[in-house]
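Every protein chain except one is present and positioned as in the full complex.
Up next is chain A:
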Amino acid sequence: MGMTIAEKILAAHSGHDHVVPGQLIECATDWVLCHEITTPAALRMLEERGMDRVFDLEKIVAVPDHSVPAMNIKAAKMYQKLKSWVQEKGIRHFYDVGRGGIAHVVLENTGLIKPGQTLVSGDSHTCNAGALGCFATGVGSTDLAGAIYAGKVWFKVPETMLIRVSGDLAAGVTPKDLVLEVIKRIGADGANYLVMEWVGDTIDRMDMEGRFTLTNMAIEAGGKTGIVAVDDTTRAYLAARGVTQGEYTEYTSDPDAQYKVVIDLDASAVEPTVAYPHIPSNGRVAGSDRIAVTHAYVGSCTNGRIGDLRDVARILKGRKVADGVQMIVVPATQAIWKQAAQEGLLEIFVEAGASVSYPSCGACLGMHSGVLGPDDVCISSSNRNFVGRMGDPTAQIYLASPATVAASAVAGYISDPRAYNADGTEAAD
């Protein structure tokens, strides 16, 4: 019986020629990504048990991102814990505040994580990296501790859901809308325990940024990871980061691979989609109801990349954020921040009356720098709209593409970004 990409990667990392879904394996981890919220607990567990060692110093990537720059003294101590461990052990891949940003987006750009590899992190959006044709998944602090200690983690080999997408996304419709549409169809647990493998001509034509948005959101359908096979787009992306083809293994799913579910989707029929409170599967067409917003947020590991910022700038250029709306724009990494500055995007945001913040997860999970108050209504390019996710439990979070966030910020209520042309001019009715 044939295997899927995910099964092949897991077999290769567990000493098997062949694995089948449901099989329990011990899987070697090529990379362990560490941030300052879940790693200190893992380190404490190891210290308490006299297991304070690192399986391979070269395979740890440490990026403080959630509560940085430290939002309070407790957060400062957690940052210190991560940093002192990094320094003590001599971990080289450390992207400190000012040199990093949001861990997943930092990592995807380093050229460290490669196709065919495995990655775990104490963060649910670790699935982000699956766009590179690797097996990347989020785990808790105990698993993280085990991975730091021994370079391995237990997995039940997951079944795979195949998502076949064909056709062109319409102007103003983005990969975020596509993934929100898929989650709407299958439900917030529609891919629980499953790998979401994306294929089809739409995916073939999609750039890496769009693919990262798709795989990043796998967890919002309960998925173990998202994955996209390597192609020329992947190869070029890696080559631009100094990674040559000989340095990685490209896996493809066999023609007779077994899929638990196959979903077929016509990309041209996807509309700008907004996930209404309080679950990412609650999607409706943008602008179908007139919903006034108090906050607009562009950022997160899902949609804080340069292309996302360009989408926002196209709409904000020469316009103002509506009175009564607080807009914040958070470039995902230091490098993206710099590029946005060079391209003049940050100036457009500031001119429009948006606040440009430093790279951090802060607002997305309601930790700092954009926490919502009682009854606030936020249109957000992030990934999750659960009760209390961005602050007060009575706040309402609507998830959308960066373009929809920008169009809504200008209007003051949730709006369809197709009201604007690709050049930013207003579309005729």
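In this text, a contact is a pair of C-beta atoms (placed from the backbone, for glycine too) under 8 Å apart; a residue touches a chain by one contact, two chains touch by 3 or more; residues count from 1.
One rule holds for everything that comes next: contacts and distances are computed from a predicted model.
Per its UniProt entry, the chain excluded from the display bears the name "3-isopropylmalate dehydratase small subunit", taken from "ABC transporter permease", "3-isopropylmalate dehydratase small subunit", "Lactate utilization protein B" or "Ligase-associated DNA damage response exonuclease".
Contact with the chain that does not appear here is found for just one residue of A:46, A:378 or A:405, A:46. Of A:150, A:263 or A:419, it is A:150 that touches the chain left out of the display.
Residue-wise, the contact with the chain that is not shown comes from A:138, picked out of A:64, A:116, A:138 or A:210. One chain is missing from the display, and on chain A it is touched by residues 24, 37-38, 40-41, 44-46, 49, 51, 66-67, 72, 74-75, 77-78, 121-124, 126, 138-143, 145-146, 149-150, 154, 188-189, 192-193, 219, 222, 224, 279, 365-367, 371, 384, 386-389, 393.
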